[in-house]
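Note that one protein chain of the assembly has been removed; the remaining protein chains are unaltered in position.
Order of writing sets the chain letters: A, B and C. Residues in each chain are counted from 1.
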Amino acid sequence: MSATHLTESAAVPVPRPNRLLELVRRRPEIITLVLLVAICVAVSIINPAFLQPSSLVDIGRASVVMGLFALGVFIILAAGGIDVSFTAIAAFTMYSMTLLVKNHWPDAPISLVLVAATAGGALLGVVNGLLVHYLKVPSLIVTIGTQYLFRGILLAFIGTVWIMSLPPTMGAFGRLPLVQFDSGGRTITLPFYFLVLPAAALITWWMLNRTLMGRAIFAVGGNANVAERLGYSLRTIHVFMFAYAGALAGLAGIIHTAANRQSNPFDLVGTEINVIAAVVLGGARITGGTGTVIGTLLGVLLVVVVNSVLVMVGIPSTWQRVVVGAFILLAAAFFVFCQKKN
Amino acid sequence: MPRPDAAAKADAFLELRGIHKRFGGVHALRGVGFTIEPGEAYHLLGENGCGKSTVIKIMSGAHAPDEGEIVLEGKVYYSLTAIQSLSAGIETVYQDLSLLPNLTVAENVALNEQLVASGGRLARLFDRARLRETAASALATVGLPTDRAFLGTVVSDLPLAQRQLVAIARAIATRAKMVIMDEPTTSLTRREVDNLIAVVERLRSEGVAVLFVTHKLDECYRIGGHAIVFRDGQCVEQGPLANYTKQRLAELMTGRRIDAERYRTGAPMAGELFAASGLSLLPNVRDVSFSVRKGEILGITGLADSGRNELAMAIAGVMPATGGSLRIDGKAEKIRHPSEAIKLGIGYVPEDRLAEGLFLDKSIFENEIALVVRDLANGFGVVDKAKGRALADKLSQDMRLNTRNLDLPVGALSGGNQQRVLIGRWLSILPKLLVLHGPTVGVDVGSKDTIYRVIQQLAEAGMGLVIVSDDLPELLQNCDRILVMNNGRVVAEYDARETDEDQLYKAMLVSKPVTQPAVNTETAR
Amino acid sequence: MRTTGGQLVMLVVINVALLAFGAAISGGTFLSPFNLQSMAGQLPEIGFLAIGVMLAMCAGNGGIDLSGIALANLSGVVSAVVVGSFLSSADQPAAYSLAFIAGALVVGVLGGTFNGVLISRLNITPILCTLGTQMLFTGLAVVASDGRAVTVGSPDLLSEIGNGLFLGVPISFVIFIAVAAFIAALLKFTPFGLWLMLMGTNPKAAVYAGFPRTKVLIATYATSGLLSGLAGVIIAARNVNVKWDYGTSYLLIAILIAVMAGVRPEGGYGRVICVVLAAIALQLMSSMLNFGGLSNFVRDFAWGALLLTFLAVGRYNVVGFLNPNKSKKLV
Partner (left out) sequence: MAQDKPVIATVVKISGIPWFDRMETGVKQFQKDNPDVVATQYGPATADAAQQLQIVTDLVAKGVNGLAVVPMDPSVLEGTLKRAMDRGIIVVTHEADNQKNTHADVEAFDNADYGKALNERLAQCMGGKGKWTTFVGSLGSRTHMQWVGAGEANAKAAHPEMTLVDPNNESFDDANGTYEKAKEILRKHPDIKGFQTSAGNDVLGVGRAIDEAGLTGKVCLVGTGLPNPSADLLEAGAITAIGFWDPQKAGMAMNAVAKKLIAKQKVEDGANLGVPGYEKVKVTKGPGEGLLIIGNGMVIADKKNYKEYLF
């Protein structure tokens, strides 16, 4: 319905001074990438031993679980919330799932186990979603509550005994190699479960950018009241996004178990803040409504790399915390610096 | 829960019957009813807080009425959901614009069209090509650019005027049957308003009903159509606009006489109070020089992108000047931050009272004393609340707030009363110079009257005032001199007694080369 | 938004209920003076940290302080190492105690100020900033103490603070209440308090109104740091030793207490008395479970359940009738 519009308007699009800075301002994950590259270069200079395929493989493997968590956290952040219960969800599903399989169906097909774990996580996520929606309080508060709740239920009523010998199918899944090669008399293995991360990332990206739900999530992140006024069903969105995050957490949990060849109900809980930090380092605002999947992955890689090069660089363990802490501060400051340039 | 109803008028698009709405204690709507016919224009008029926004929110499904019926195309509903209302073709431009700051222009304009098409179900792919088309055509209609760059701009990066146009574009992006606009022109320039009025014309010619809410009566007359006058949540008058004079409407709204003559009573006193020479805030303000005397009221106008906003912010220290010099009481001073401006006795009432002025969740009391908490503190650094309350009480009386309850959250006040609280806050420190940026945006005739009278009293008392506004009548009624800005420079200066709207308007439009738009100040992460 | 008035009432009710229940299951010994004293003695360290978290939250735009316990440990460790290097807690108890306390508080304030500067001047997101400083502080404590526990010993003054009673009330608890009252007054009656709470609701408006944003933020986090320092002193006084890895579980518990007290994570609202009561409630609950010989995992479960029921009750304003002013959802 574009008809002849009369006087040309005074309003014109906003031109920005500097193209590069503008780009950085709009896609902060570029900063993350820069940091990542910088670190890798620095480390390889300090210790060329870092330049090996095995480094890449190890970093890749190490970032699977955190990456899955981060994707979930990112969805919630995008919608303007915060979730700290996902580690509890992961521990809950992975342990009770393993227990279930071990006791009742030791040779259940792994695909089924994965699906079941994902579903279980989603279920706990739905609890989060409903609580957040009906209690009308910030999700941070609710999920602190559910974290204690889930973990409490798990340890108090389901069990605390570590499962050291997994059901065979799960153990096999953990060992199943995707790529395997020898270097210096050592076999380097990129496990099959690594594929889960890129897959999940792709699906998440598609969901956020190609479906109404995805846009709705960002809309809620922009301003929940307005979104509701415009006809978005907050209930659907809340339930969906927490279910999605929960599903990812459940999946991450089972993979964590399979990879470790043991199911430890005490695992994971306590790492949530680091995951959130990774997502924020990936360019998502803690205040919600912004961020990208790529940025999230980069943020995770950044954290994993920093944590895994400490020995490489030869930092004595007494000093490692200081270094990591200082790095987080520097990275954050660098971020703000680049953003401020505008 | 629709049910067939014989009584419903066949040709009416929408009819409200005996609608009641209560918010806790407040009885916002007391049995209002009116009929909306296709292709007609309606003007919902009334003072702040009389129920206009509420009745709108009921039609658009944001609120459910407590009593009454909504007859929509012959079907009777007791309440509507947002999706029902939207799918029925009711589009709304909300007073707060209701934009999603983190999404792009295209998404803000056209995403809802796809949401409504899917009946509110979210498990759908969304069609980006269609998104761009819809958005582009709607933007073109309201006179905004349609290039990819603009479509992809994040709304929070846009100046207020463009945001308002984007909100309007969203309303007309779909094949609407009725478009509701709650104070859509508050931050639009004259030219954008002209454009909007043309849009309204075309909508009507396409059989779309238009419901207008505004406090600028002259706009109503330029559009024409029917008047629906509210007072205290009741519909006190309906009929063709032509049957009423401005005077009469003002009376109907307020229930009292208001004669909008020239308010300016006193005259400037001797002695320069404030002077700016060669003031610049690149790229928006270039080499501006002017001065204000004690008791003088200086008006500054211009198009939204003329730099008038930035000039005001530079004086207030919100956006520190990049060049030039300021003199206050003859002393050269620098202003790099609002606190410095305040120390120098310069007050600033921002344009966007909700985002920049008020602490909405906090009480009137706290909002009123915000500037003087330090002065209220005694030797032990303890704030003397009794003294503070006395002050706040006096201020709210001076500003004639419609409530005596100082503990009410300011968010619960109408725009008019909110603005009074904000101005009152500045009176608590009686600045030498008070810069009022759009002092009566979204404020009804009654409140305007009050605010203008206060302004004059302040001038009498020797305060210098600068009114930055695009409401020309307002400037003509209140100022001694009026500066017109264009493309960052002062292009003309008039004695308010000797000029008129057309002269000012021409000066605003003189040959406009490439324009530098207002860059809005977002505090990132 | 739940009204803080209702919150207060609820917390009081909860505490009374817990005391009654505890008395019931323990046949009275739960209310024995000694147990009450021992619970009161356990409270302060976490209480101080929770108040710190509340202050940070009140500051708005994502304000939070994750570095509390880390800073508490750092102040204890550094002060013990430094002071210990020139004073002996055995030979000059008074001097040592005073020097140690002063040292701990100074370190606390410095650490908090560091947070404040990073957040206000560099505009680093609080959650990132305090996460970074949390690791930094912990790391520094490790470096300073080479990972070992540092002995403070029990010089008179300190051990008085740790174990002494005043009119039957543990001195540490008296100090806690006094400090809490002081902070409460600070928030309610001083310009700082008003600025903080207003700024929390609308930072932009605060700038336009010429508030000293940077000063207020720094002061806020510095105060939070001071509280960490105090926590450090109490820990040292009660445990005779300080160590960098003490109380790792306190991080989330402190936040739990704050949100349970109705502090708004979006900023602008929070009452010290509610935080104190929430802390007491959690203390009562966990002590009760230990009395009943129940597994500590049940405690986690109970805390979560308590918080959620709390929110539910607040949401469907059950205690609404108890307090006149109706809660309003402001747009």
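Convention: a contact is a pair of C-beta atoms (placed from the backbone, for glycine too) under 8 Å apart; a residue touches a chain by one contact, two chains touch by 3 or more.
It should be emphasised that the depicted structure is a prediction, and the values quoted were computed from it without experimental measurement.
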{"item": "Left-out chain, listing which of the shown chains it touches", "value": "A, C"}
{"item": "Selected from A:Asn209, A:Thr287 or A:Thr318 as touching the chain missing from the view", "value": "A:Thr318"}
{"item": "Selected residue (touches chain absent from view) among C:Trp195, C:Phe211 or C:Tyr246", "value": "C:Tyr246"}
{"item": "Of A:Asn225, A:Asn260 or A:Thr287, the residue in touch with the unshown chain", "value": "A:Asn260"}
{"item": "Sites on chain A contacted by the missing partner chain, in the whole complex", "value": "47, 49-50, 52, 54-55, 58, 62, 155, 160-162, 164-165, 182, 184-189, 256, 259-262, 264-267, 270, 308-309, 311-312, 314, 317-318, 320"}
{"item": "Contacts of chain C with the absent chain, listed as residue ranges", "value": "26-27, 29, 32, 34-35, 37-39, 41-42, 45, 142, 146-149, 151, 154, 162-163, 237-241, 243-250, 286-287, 290-291, 293, 295-297, 299-300"}
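Going forward, only the chains that are shown with their structure count from here on.
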{"item": "Category of the chain touch graph - line, ring, star, complete, other", "value": "complete"}
{"item": "A-C or B-C - the one linked by more C-beta pairs in contact", "value": "A-C"}
{"item": "Euclidean distance of C-alpha centroids - chain B vs chain C, Å", "value": "44"}
{"item": "Multi-partner residues of chain C (each touching 2 or more other chains)", "value": "123, 125, 331"}
{"item": "For chain B, residues contacting two or more additional chains", "value": "96, 524-525"}
{"item": "List of chain B residues in touch with chain A within their complex", "value": "60-62, 81-83, 86, 94, 96, 98-103, 107, 111-112, 114-116, 118, 120-126, 136-138, 140-145, 147, 149-150, 153-154, 157-159, 161-162, 165, 172, 175, 189, 191-192, 194-195, 198-199, 202, 206, 303-305, 512, 515, 517, 519, 524-525"}
{"item": "Contact set on chain C toward chain B in their complex", "value": "123, 125, 189-191, 194-195, 197-198, 201-212, 268-269, 325-326, 328, 330-331"}
{"item": "Of all residues in chain A, those that touch chain B in their complex", "value": "1-3, 5-15, 25-26, 210-216, 218-219, 221-223, 226-233, 236-237, 240, 285-287, 289-290, 335-336, 339-340, 342"}
